[in-house]
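The structure that follows is given in the form of structure tokens.
With one protein chain held back, the other chains of the complex are shown just where they sit.
Chain IDs A and B follow the sequence of writing; residue 1 opens each chain.
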Amino acid sequence: MKFTIIAETNGDILHPTTYQLIGSLSSIGAESTVICPNGKGSLEASKIKGVEKIISVKGDCFDLFDGSAWASAINPFCEGTILISASPNGREIGSIIAAKRNIPIVQDIIEISKGIVVTRPIYSGKATETLEINGESVITLRPNAFESAEVGSEAPISIVDQTSDLRLSIIEAINKASERLDVTEADIIISGGRGMGSIDNFSHLELIADSVGAAVGASRAVVDEWGMPHRMQVGQTGKTVSPSLYIAVGISGAIQHLAGMRSSKYIVAINKDPDAPIFTIADYGIVATWEEALPILQSELMKL
Amino acid sequence: MNIAVLLKQVPDTTAKITVSDGKVDVEKVSKWSMSPYDEYALESGLQMKEATGGIVVAIACGPDRNKKMLTDSAAVGADTLIHIPLDGISDSVQIQNILAAVIKMNDIEVVLCGKQSADTNSGSTGPGIAEILNAACVTMVSEVSFVENKFISVRPSIAGSEKVSTNGISVFTFDKGISELRRPNVRGIMMAKKKVIETIKLEDLGIVESDSGRIILHSQNPPTEKEPGQIFEGVSEIPTIIAKLRNEANVI
Partner (left out) sequence: MMSLIFIIKIVPFSRIIIFVLYLHGVLRNMNYDALDFYEVDSLLSDEERMVRDMVRDWVDKEVIPNIENACREGVFPDEWRVALGEMGVLGAPLKGYGCPGLSYTAYGVICRELERGDSGLRSFASVQGSLAMYPIWDFGSEEQKNHYLPKMASGEWVGCFGLTEPDYGSNPGDMITKAEEDGDHYVLNGAKMWITNGTIADLAVVWAKLNGVIRGFIVERNDPGFSAPEMKGKHSLKASVTSELVFQDCKIPKNRLLPGVKGLRGPFSCLNNARFGISWGAVGAAQACFSSAKDYAMSRIQFDHPIASYQLVQNKLSWMLREITKAQLLAYHLGQKKDIGDWIPEHISLAKMNNVDIALEIARVARDIHGANGILDEYPVMRHMANLESVKTYEGTHDIHNLILGRHITGIQAFTREI
């Protein structure tokens, strides 16, 4: 079975997911052809181990994102099993290529093995399913679920001209007002409690929040006592949230606060008191002051 | 203008999902609801109908319990309700072909659906149908309007968001929309009760339900158990924790 990978870039450099797509095939012992839309990242990709060849598809249609046009331009060069990142664009391109080729598409996989057998979450992560795919298919891979391939190789690059008619046009760019996310919208929340010491220290939480696109929350105590806006309050009489990750800093974990966030998928607690109740529901508890912990947390997150 | 809204009924997002003998207990699901992103598609369709004077055609394929969901969509204003009975689990290709065939039968100018359903979380249906219909496709939109013979939609971009224009038959898949979802009212409920749901069988579409055998389900399982909570003295383990959250838990 041949494998084709459609690369994704961040500007002109390859997105880490492209390394993960290539790396995912190492468990099957397979190599892949990597297609680089508009040639972006082709030189970088040619150096990744596990790549047999690079096809650099150049065309005007790649100037803006039109899933149909991109799929039409890329499709002629696809063969066998087609892998693409389960990013929004990847899912769209993948679905269209699958429909064009009348082959099935399996989205958001987290494991792959010979067969081809794949595993993916379903019901918003409440269960998983393992499927066997016979014949050609399109498979999209969840970002950060697979090991990245290493560099240290050299694959030939062939450049082809292929464009397709655009079916859409961009008529206006709307820059996002730099408003921080509301706690009810964010997938990651970092909240502060009395342990933060003063309202000014929340700036440290804001810095971290901005680096990962998180929202900043607060316990009832600091909303009542330090006058933080009520919309930031997480808890029984505030907002009930269920983000993928909730980081509680200097929050003791009174039952009213827990009621507001205990259904978070993952909970990290930072508190200098080892007996704080928040540790009973934390997946990862760090007994330390926020002054010690936050700088390290921040630098680790920046590295990602 | 005929506006198609594709609706999927899924286990309610608050419903418990249990697994036994390697399969999800679909029979034990306590509550079924319209997939959340589809609700935004429906709201947008209703607004477009009010702005352009068209009709909203709500289409659902699946078991008979889907009829309740179609009636609920009528309670907020859907005009035509179409149900395609389907009991087995079909693959994405089949579903797309079925829906595209029904869309073609109804002189549709725009197709709205959620960006992904809450059960499969895939998002293949919208773009796949666009391909079959040779329609323009814009995914992850937060709003769509019809202005001077063009569809104007708003989707995310690197800098924030962008307005996109398409001509001709177009498919839009919805992320969380900007509008509040409208409530039904008693009048709507009582009119919806009387609305007839059109049933289109697969035979009417010339489609035979079959398992192509290309995808074989091995098993369905509960999610991997989380490790029990761990508490660490001091900050030395923070890098490990971040790495686990990123690579194992996939939450960063």
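Everything that follows uses one rule, which is that contacts are C-beta pairs under 8 Å (C-beta built on N, C-alpha and C of every residue); 3 or more make two chains touch, one makes a residue touch a chain.
What you see is a predicted model, and the numbers here were worked out from it, not measured in a lab.
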| item | value |
| --- | --- |
| Partners of the unshown chain among those that are drawn | A, B |
| Touch with the omitted chain, as defined above, among B:Ser20, B:Asn134, B:Asn167 or B:Asn185 | B:Asn185 |
| Full-complex contact with the absent chain, from B:Asp64, B:Asp211 or B:Glu233 | B:Glu233 |
| Given A:Asn75, A:Asn89 or A:Thr240, the one touching the chain that is not displayed | A:Thr240 |
| Given B:Lys16, B:Arg65 or B:Lys201, the one touching the chain that is not displayed | B:Lys16 |
| Touch residues of subunit A, complete complex, unshown partner | 126, 235-237, 240, 242, 255-256, 258-259, 262-263, 274, 277, 279-281, 285 |
| Residues belonging to subunit B that touch the chain removed from view | 14, 16-17, 68, 71-72, 75, 183-187, 189-190, 192-193, 225-226, 228-237 |
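We adopt the following convention: only the chains that are shown with their structure count from here on.
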| item | value |
| --- | --- |
| In the complex, subunit B residues that touch subunit A | 11, 13, 16-17, 19, 24, 91-93, 96, 115-116, 118-132, 135-140, 152, 154, 156-157, 159-166, 212-224, 226-227, 229-235, 237-239, 241-242, 244-247, 249-252 |
| Contacting residues of subunit A [partner subunit B, same complex] | 67-68, 71, 88, 91-92, 94-96, 98-100, 102-108, 110, 117, 121-135, 137, 142-145, 167-177, 187-188, 212, 244-245, 265-266, 268, 274, 279-288, 292-293, 296-297, 300-301, 304 |
